[in-house]
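The complex is shown incomplete by one protein chain, all other protein chains being positioned as in the whole.
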Amino acid sequence: MDEFENTASQPLLNTAADNARSLIIVLAIMSFLAALAILLSLSADRLGKNWQGELQRTATIQLLVSSPELAEAETQTALKSLRAALPEADISPLGTVKSRELLTPWLGNIELPEDLPLPVLISVTLDSGDTLSAPRIMTVLREEGLLAEIDDHSRWSDQIGKSARGLKAAALTILALIFGAGIAISAFATQAALSTQRDVIRVLVQVGAEDSFIAKLFIRQAGLRGLKGSFIGAVLGLLAAVILSLRNPKDTALLPDLNMNWTDSFYLVLLIIGITLICSAAAGFTTYRLLRRERRRS
Amino acid sequence: MDEFENTASQPLLNTAADNARSLIIVLAIMSFLAALAILLSLSADRLGKNWQGELQRTATIQLLVSSPELAEAETQTALKSLRAALPEADISPLGTVKSRELLTPWLGNIELPEDLPLPVLISVTLDSGDTLSAPRIMTVLREEGLLAEIDDHSRWSDQIGKSARGLKAAALTILALIFGAGIAISAFATQAALSTQRDVIRVLVQVGAEDSFIAKLFIRQAGLRGLKGSFIGAVLGLLAAVILSLRNPKDTALLPDLNMNWTDSFYLVLLIIGITLICSAAAGFTTYRLLRRERRRS
Amino acid sequence: MPIINPVSSPTVPPAPEAGAMVDVVRFERVGLRYGRGPEILTDVNMRLARGSFTFLTGSSGAGKSTLLKLCYLTLKQSRGLINLFESDISVMSRAEQQATKQRIGVVLQDFRLIDHLSVFENVALPLRVTGEKREAYRQDVMELLQWVGLGHVMEAMPQTLSGGEQQRAAIARAVISKPDLLIADEPTGNVDPVIGRRLLRLFSEMNRMGTTVLIATHDINLISEFSVDVMRIENGQLFSGLENGRVHG
Partner (left out) sequence: MPIINPVSSPTVPPAPEAGAMVDVVRFERVGLRYGRGPEILTDVNMRLARGSFTFLTGSSGAGKSTLLKLCYLTLKQSRGLINLFESDISVMSRAEQQATKQRIGVVLQDFRLIDHLSVFENVALPLRVTGEKREAYRQDVMELLQWVGLGHVMEAMPQTLSGGEQQRAAIARAVISKPDLLIADEPTGNVDPVIGRRLLRLFSEMNRMGTTVLIATHDINLISEFSVDVMRIENGQLFSGLENGRVHG
């Protein structure tokens, strides 16, 4: 009798009967898509903010010089008063070469006459954090008797903000859908497990097991599967995102580039926890529901 | 005995036991995502092609006039020879007002001197189908003794092509993932159904049912569920895409606009058929595998 | 009228005494072991002639159910030869096996009724599987159910039946297709003696119509009431009669 060394209990739920593997694959694919959606959404958010911030912190001032001869003097005056007004900013004239370059798309490589009264372009770049007040600069220059126009990129900035928000909304929608699918899959899998293991439950109820005892079995099983599936999916999603972010960013002007950040993985951890919890909760909920139904039936 | 009017057979598979509803929800969500991916991919493809085509069919010719006085005469010569060379194309001078407008972003509202030798801009728009040969136009003009530059937008065109291809690749990847998940879910659901209905199978085998008889039951069940789920998902996906395409397209400069086409629904029909087939095939495959395994066991 | 009423069918085709003595089941030196376990059956020789009626006894765990499983093709012998209806089962294709199973009616210790099908549907299953039309078999099924005393629960689900009622439904399913071979494992374990005797009368009616019957049972009282062949398994070997004496093929 003593050669019978059964020191560890067998698991009460039949692990072989219901097919854990394909469930985990499904959960992994869902998590993979969710992870990509999260990373894309974070990326779009950050990218949008960066671009907007940068645009809002730079401006181009066009100084309308009275005549080519006075250009040099007026430029110096303007620079001086701008630097006085914005001591933190990086202010520099673009120079005629640069001015002409900017015109090239429209004028071609035409030899422009030297005496063309081209406006003097001055670029202003603020320290991060500050934003530009166009009217204030205009006032400063007008006090010096200078005429200027300011392009503060506000139109572009709005555009980019809207795009980023749209992208984020799309990513969040996908995320919500994937979570919905996760809940449905979990509920489905638990129901399947419960009907496969109906005999086990019947016996457990008969020998006097508490509902919580039975529910715990299914919650643990479903949670473990959720954890495995979402972990695999999230890790693969992270890998895919890293690979995508290593692409040549110029390849796709229309697609926002993924610019990853290590803090993003925090959200992936949240994703894993979320899917695990959803699976467990669906399992617990379904178990209690079925137990109650069985009880009512008899 | 005659009040017992059982004229229709009951379905052999237990439809109540395994939870068809949550499976259908899962399949619907997968199909919804797949449908969106398909529509997005088709849209991106078409959009890219349209833009590319339009860009390739328009060009701006900058005529470098020798002096402001000769501008008018040289423009007429150029127009005449261009029209002769490209009889189908829409060729028109942009006029000085338009030329100046194009310069505005760079020069501001400066009063340019009248005698500024601005290049004359001529826009060329080909009929759809044709594409522009820049060298040929240059030759035509050079024969008339005219100097010109051509901007045929080729740099932009390449960019857009690459973006569209990237977007399409992304959409196809998502599609492949969703199909993978669909296969996994189907296999999972069938296995679950088979283990729930193991008793039915055992009895059917015992009373002499052929494997194909049993497999057919599961294939039909899984196929019907695949059909229902993918149909719901595809219709909802189409609806969502239509709603998205009705948005103000200017809102999102970075996101490619969905421009739907009624022929796209053909691909959605393919999607529905595909998912139905996948579900059926997974069910058939799993049934035969389990039947074979059961047989080996006994 | 019950379909198994012998009076209403005087022209039963080849009655046992009419044709040549054909073996419906034939075992030759059959051995069986489960996996790597010991041999449960050793060198079993057995012949069931067409139209014979045989009881199989033996203590619990002797191998009665195992022997029956070999006969209804749910188990493969480890060695030896098994012929069913004069063909070697080990060379049968899957389709031939299933066709053979359609000629065998089986009643098991656990009744194996399908929970979500009514009693009527459960009993009609063997006919449905062979593709018969519902109109053709409906009346037969209803008559048989009346006969076994389940006329009032035809549309009930199996779980709502008592143990004995379930057993009778299982028996009805086994005999509905008028099988050539009827195999029953402990068919009277859950019914009282009155119903037990009634079920055995059903089996012997079937037998008189040409069906070969093989029944495993512990119920010595039952056996003693019938003057039929008795076989007994002891230590993996098959003996004839309730006393010692080996069966030879």
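The letters A, B and C name the chains in turn, as written, and every chain counts its residues from 1.
As a convention for this text, contacts are C-beta pairs under 8 Å (C-beta built on N, C-alpha and C of every residue); 3 or more make two chains touch, one makes a residue touch a chain.
Remember, predicted model here, so these are calculated numbers, not experimental data.
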item	value
Among shown chains, those touching the left-out chain	A, C
Chain not shown: contacting residue from C:Q139, C:N221 or C:N235	C:N221
Positions on chain A where the hidden chain makes contact	1, 4, 6-10, 12, 14, 16-17, 199-200, 202-211, 213, 298
Residues of chain C in contact with the chain not shown	34, 59-66, 109-110, 160-165, 185-186, 189-195, 218, 220-221
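Simple rule for what comes next: only the chains that are shown with their structure count from here on.
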item	value
Remotest chain, chain B as reference, centres from CA atoms	C
Chain nearest the overall C-alpha centroid of the shown protein atoms	B
CA centroid of chain B to CA centroid of chain C, Å	63
Rounded Å distance, chain A centre to chain C centre (Cα mean)	68
Multi-chain contact sites of chain B, meaning residues that touch two or more partners	17
Residue list for chain C, restricted to those that touch at least two other chains	none
